[in-house]
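Only one protein chain is missing from this complex, and each of the others stays in its spot.
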Amino acid sequence: MHKIGIIGATGYTGSELVRLLHSHPDAEIAIITSESYAGRKFSEIHPQFKGIVDVTLKPADDIKSVQPDLVFLALPHGVSMDYAKDLAEEDIKVVDLSGDFRLPSRELYEQWYDKTHTYPEGIDRAVYGLPELFRDAIKGAQLVANPGCFPTGSIVAAAPLVKEKLVDSKHLIFDSKTGVTGAGVKPKLVTHFSNVNENFKAYGVKTHRHTIEIQETLSIVGKENTTAQFTPHLLPVDRGILTSAYGIPVKNITPGELKQVYEKYYGNEPFIRLQETDPEIKNIRGTNYIDIFPVLDERTGNIMVFSAIDNLVRGAAGQAVQNMNLMLGIEESRGLNTIPLRP
Amino acid sequence: MHKIGIIGATGYTGSELVRLLHSHPDAEIAIITSESYAGRKFSEIHPQFKGIVDVTLKPADDIKSVQPDLVFLALPHGVSMDYAKDLAEEDIKVVDLSGDFRLPSRELYEQWYDKTHTYPEGIDRAVYGLPELFRDAIKGAQLVANPGCFPTGSIVAAAPLVKEKLVDSKHLIFDSKTGVTGAGVKPKLVTHFSNVNENFKAYGVKTHRHTIEIQETLSIVGKENTTAQFTPHLLPVDRGILTSAYGIPVKNITPGELKQVYEKYYGNEPFIRLQETDPEIKNIRGTNYIDIFPVLDERTGNIMVFSAIDNLVRGAAGQAVQNMNLMLGIEESRGLNTIPLRP
Amino acid sequence: MHKIGIIGATGYTGSELVRLLHSHPDAEIAIITSESYAGRKFSEIHPQFKGIVDVTLKPADDIKSVQPDLVFLALPHGVSMDYAKDLAEEDIKVVDLSGDFRLPSRELYEQWYDKTHTYPEGIDRAVYGLPELFRDAIKGAQLVANPGCFPTGSIVAAAPLVKEKLVDSKHLIFDSKTGVTGAGVKPKLVTHFSNVNENFKAYGVKTHRHTIEIQETLSIVGKENTTAQFTPHLLPVDRGILTSAYGIPVKNITPGELKQVYEKYYGNEPFIRLQETDPEIKNIRGTNYIDIFPVLDERTGNIMVFSAIDNLVRGAAGQAVQNMNLMLGIEESRGLNTIPLRP
Partner (left out) sequence: MHKIGIIGATGYTGSELVRLLHSHPDAEIAIITSESYAGRKFSEIHPQFKGIVDVTLKPADDIKSVQPDLVFLALPHGVSMDYAKDLAEEDIKVVDLSGDFRLPSRELYEQWYDKTHTYPEGIDRAVYGLPELFRDAIKGAQLVANPGCFPTGSIVAAAPLVKEKLVDSKHLIFDSKTGVTGAGVKPKLVTHFSNVNENFKAYGVKTHRHTIEIQETLSIVGKENTTAQFTPHLLPVDRGILTSAYGIPVKNITPGELKQVYEKYYGNEPFIRLQETDPEIKNIRGTNYIDIFPVLDERTGNIMVFSAIDNLVRGAAGQAVQNMNLMLGIEESRGLNTIPLRP
């Protein structure tokens, strides 16, 4: 039984980590910390856990005293980096769920996040935690940068295209639609019920930080400079991201061949389900699955790939547990075998 | 490992049974039947199960060939009774999720359901499957009538009041609000998105069949003729029933004493959570919990009890599995320890 | 053309007043004020008005300079009272949409609102602005207290019962369910999308301020001390209140007689629609209508009355305009003849 610490468990990512780890057969939650709520019960902050997880929240300083095998950082970007540095010095394995270590260079981080990075060595050390693409590196990592929610769905959708150099790398479009929980647990104008309900809009056009994460990761994966046009939109639902990706083929390809490409890369993946019809976010709700549907439109010549994930599970806590399993030598899908909650 | 059959798995109740039983440590699904979809995969009908439960649906006639230890009937009322009779002859244990065996007499059934009952012996034989009230009888039953969704939340809310004869048994009011899945998987005008979304209304006022189920069960529990005024309303959500029950005290009681009454009856129940604030349906989503909050308004003198359940789990499939556990000698909460999916 | 001022137009009530008055044939908006946004355009705060109402917001001090015929106070309780006093001194007609003048006595106000009242003469002077019950007094009033949203639907539902002394005045129950906009324009935990969406709960049980407003008004209307048990619940919709009222008859009555009672009081009212089936909040969305459905359950002996209103229109801005029409000698329904927006 591995001992796990969670730093910062008062957001949605934190509560999802607890939900998943509570019934993980090979891991036990040794400590949950919160600076603002230390001393209170976890179930006071997340009342759905009443009678299930009633442990007292600790200050983050207590983390080392429990000698954890692995620590999850469920903190805002800019806050994670110092904890990551500290834990690296103790050689404690870390999965960081913030954006602090996802980009390949300090310069890109400081440009897109508008913040000085205090642990640039961590950027070099960190492995990008997308298991289907970087499984082996994750297994040996001390620090894993858990991918952003939008990048997870977008990169997995497009990776086979860029790996096989099937599409024009300068004109990749990712039109993504996300549930509201991506905006976090704190009330804001943008998450006020009547601003979301019966509404729909794009946001962060041209400037969303996940843009550069998608672009840089695909450039690495495809070994070629790639340009990503990424547009997030806000859905009046709690959970789920559907991404509609568009590419312009640079080679002749048939629908059957396109399907074979996806089967080659993902056919044996435990958490990727290749679909033959339009993915729906409700079919993966609460789970770690990625549903993917690649389409060639022979009339227009375009390739489209649709992907559906749960932003809190595959886009955050679930993928983090998948990374934990790899890092600790646990079977990759342990603790993640839940069935989608539909309806 | 107990072998379980599910007859009629194409509705929401059926898919919830499969969701819960698939990961039950002591039970395995030996057969799932459907008359309309026999020969097709379960995951074709419920695509969220793709890659998880892909078994082929069988005709109901195949049920006996697998020699099940227990069969769930997830069928409409009027259809269940014949299967129940048939399985009784084979002495196979049955949990029936329809309304066919919930009322104490054939007369009441035929009056409220407007249908001839073809297996009246079953009415006498059946045990009403509300474990917190009838646990011992359930353990020995061959046929359990799984309670209706509204009755579950209403009866559990009011049972301590009628048992202790705290309130006027002629003036019990149950104002209930349910999610849409209670209306089933088939498209109808009443479940058409734009008729439900941004809308709210009462329905079945005076005539809903769960009225008599609530009233008769409370009469048995309280050993006194009880009159229930039950009003269901339709919420624009998928899952969940909140019931607001109102009673007029016939004895002096303090808030502290009221609380003690509920602790006496439910303090040790694994699936009842006594709350000190207003229950929310999202705090029990996807689980077998009943959250209950009893309140005495000293200004008006009234007692109010609020209860929250998931209509598909505690109001149907979850309670059915709880009954199965009791009937098969399995620990009562096995396979039901999921954490509420919130947000 | 009457000149109208609106003080405090940055909440939902303010924007609804502007929506209704903008196309009112006999009234023109002379000034809209806001302390926090003075100098900015109204359509910057409420972007749906872009190109329609782009006027600049003024400080409240400018109100007298436009010599308005009537002023709406769309302010929080506790803030309204000083403005009302000030405008009374200038003998300017006022419709106050806060709770400051709705209760019959300073003592009740200070007890339920936990606040000192600085203009108690206003309490005596104010007329309760529910036109169907107090039409003549409203016509002559300088100060009208616009009713609360819940009280509007509850009082109109029960008034015929208490006037005719048909029910036990000690056991009136109002189980109300409201859309989220009743909680205002500011983001809070209770209005955070994921706390409302797919959720439902009671709130303010025993303590909600509208309780005393309902009780006192019905006591006046029925000329008898009345006890109201009022329970609000929060619906995951923007607009609309459905109230399910329950009473215990103290006289023999038939369903036909009950219907006649309601026709007697409301049969000729332009904004009350007597229904013969369950009212739905979507059928009155965006309008000033009250849909009412009285029911006698002969099995239990109880009377139930269901009422549906739009909390922002009939529960606030629409009723305010109806009061304005009466106070200024305009035909009562002018400017209020919109058709419900359904679907």
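As written, the chains take the letters A, B and C, and residue 1 is the first residue of each chain.
One rule holds for everything that comes next: a residue touches a chain if its C-beta (ideal position, glycine included) is under 8 Å from a C-beta of that chain, and two chains touch if they have at least 3 such contacts.
Given the structure is predicted, the values throughout are model-derived calculations rather than measurements.
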item: Of B:Ser23, B:Ser43, B:Gln142 or B:Asn197, the one touching the omitted chain in the full complex; value: B:Asn197
item: Which of B:Ile7, B:Ala141 or B:Val237 contacts the chain that the document leaves out; value: B:Val237
item: Omitted-chain contact residue, chosen from A:Ser43, A:Gln142 or A:Gln229; value: A:Gln229
item: Residue ranges of chain C at the interface with the undisplayed chain; value: 12, 15, 19, 22-23, 46-53, 181, 198, 238-239, 273, 275, 280, 282-286, 289, 312, 337-343
item: Where the missing chain touches chain A, by residue; value: 171, 173, 175, 177, 194-195, 197-203, 205-206, 227-229, 231, 233, 235-240, 242, 244, 246, 248, 278-282, 285, 295, 297, 299-302, 304, 306, 308, 343
item: Interface with the undisplayed chain - residues on chain B; value: 12, 180-181, 185-189, 191-194, 196-198, 236-238
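Heads up, the rule we're going with is that only the chains that are shown with their structure count from here on.
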item: Each chain counted as touching chain A and chain B at once; value: C
item: Mean-CA-position distance for chain B and chain A (Å); value: 37
item: Distance from chain C to chain B - Cα centre to Cα centre, in angstrom; value: 39
item: For chain B, residues contacting two or more additional chains; value: 198, 238-239, 280, 282, 285, 343
